[in-house]
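Yeah, one chain of the complex is gone here, protein chain that is, but the others are all in their spots.
After this line comes chain A, so read on.
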Amino acid sequence: MLQIDGLTLAFRQRRVLEAVSLQVAAGETLALLGPSGAGKSSLLAVLAGLQRPQGGSVRLNGRDLLTLPPEQRQLAMMFQDHALFPHLDAAANVAFGLIERGTPRREARQQAEAMLAAVGLADRGRAACHTLSGGERQRVALARALVCRPQLLLLDEPFSSLDTDLKQQLLADVAQHLAGLQVPALLVTHDRHEAFTLAQRVAILQHGRIVQQGTPAQILARPASSWVARFVGFHNVFEQYAIPPQAFVLGAAQPQRAIVAVAPQADGWQVTVAGDGAPWQLLLSARELAGGPPPQPGGKLAVGLRPEELLRWPLEAGTMPAHQDQQG
């Protein structure tokens, strides 16, 4: 189990991580989700020992990690650019860590070939790195991380350089390998889809602080702030609440509202209507339209709200309008 307590990191004057605390159980994958610059990769660098924090503690299975140099931490990291060694072939890349940990070369090579086969690159061991495709490089990096039987796996945006189709397939493969490994895994990403697919729990990082953590379902059901709601993908987010899709009610009994804009989508129409005080965006599926005429800008749509379905969060300090105090 990985236990992080009060981790603080600063570069010169700038605070990168502020009192970050996390727990990841063995066999669990935690996704660290945040926009670029939130400090996600810095947290991984601290865990890997490439960066020294100013405060806090990190324990892995009871062992204090921060006092150890990177090579003794027994973890594996997958880098955003894969960081394959260009002077070594695929199998030698995979065998690198085994050799560093004292495995004889011949045996390390055999284990590396076997691991490559396990990630679906059975006969690519002799391939030079620059001849590999993006997906293949990804798999070599995965094999290199897994072959040392690490006690902790760190994944630093490993899928960000792949196109969507390839990403789906690799996500499934990696999820399968993670499940078989039974060690804590920490995935850093700015892609909520990736986080929600791969991780059992998600921690959301904003400006170096964890602003919310929980299972994907918990976070989607109760976002902690308007920023989180927007970041996890809600369209109609306002200062004090967000309107999830299930809060919209269609039907003749609802008030008629003017359609402001229409954009066709694969599964229906993205329609913007003039809501109460603000434009609302909703997706009209082809099924809901039931063969009727497509919505037109300038037309009308009958839409209402179920107030009990609205997502609300405690008002954040600083977002409170200043003049309310004077009125009270």
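What we mean here is this: a contact is a pair of C-beta atoms (placed from the backbone, for glycine too) under 8 Å apart; a residue touches a chain by one contact, two chains touch by 3 or more; residues count from 1.
Following the convention adopted for this analysis, contacts and distances are computed from a predicted model.
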Checklist entry - Considering the UniProt annotation of the chain absent from this complex, which name among "Nitrogenase protein alpha chain", "ABC transporter permease subunit", "Amidase" or "Ferrous iron transport protein A" applies? => result "ABC transporter permease subunit"
Item to check | Option from A:124, A:144 or A:167 whose C-beta touches the chain left out | outcome: A:144
Checklist entry - Which of these touches the unseen chain: A:70, A:279 or A:297? => result A:70
Checklist entry - Which one touches the absent chain: A:17, A:33 or A:48? => result A:48
Checklist entry - For chain A, which residues lie in contact with the unshown chain of the complex? => result 45, 48-50, 69-77, 79-81, 83, 85-87, 96-97, 100-101, 128-131, 144, 148, 154
